[in-house]
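The complex appears here minus one protein chain, its other protein chains still in place.
On to subunit A.
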Amino acid sequence: MNSVGESCTDLKRDYDQCFNRWFAEKFLKGDRSEDPCTETFRKYQRCVQKAIKEKDIPVDGVEFMGPNKDKPES
C-alpha cells in the first residue's frame, strides 16, 4: 500500500512491517513490552505530515456522528 505522500511509501512500508509484527506477536498476545517501532514511526511521520500540508488535506480532530452533525464548509 502506498502513502499519500509518494516519497513516504518506503518509510511507510518499513514502519508497517515493524508494527504488524509487534501487533500480532506481542500486543494481541497481551505482551506489554514496548513498541519497538518508535524510531521508524517518527521518520515516517515527518514525511507524511509534510505531504499532508503540501496537499492541503484537512486532517484534524473530527467530530464523529454528532446528533446534528454539520461540518464547516470544506
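By our rule, contacts are C-beta pairs under 8 Å (C-beta built on N, C-alpha and C of every residue); 3 or more make two chains touch, one makes a residue touch a chain; residues count from 1.
Please note the rule applied: contacts and distances are computed from a predicted model.
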| item | value |
| --- | --- |
| Listed names "Proteasome subunit beta", "Methylosome subunit pICln", "PRELI/MSF1 domain-containing protein" or "pantothenate kinase", with the criterion being the UniProt name of the chain not displayed | "PRELI/MSF1 domain-containing protein" |
| Interface with the unshown chain - residue positions in subunit A | 1-5, 8, 12, 15-16, 19-20, 23-24, 27-30, 32, 35, 41, 44-45, 48, 52, 57-60, 62, 64-65, 68-74 |
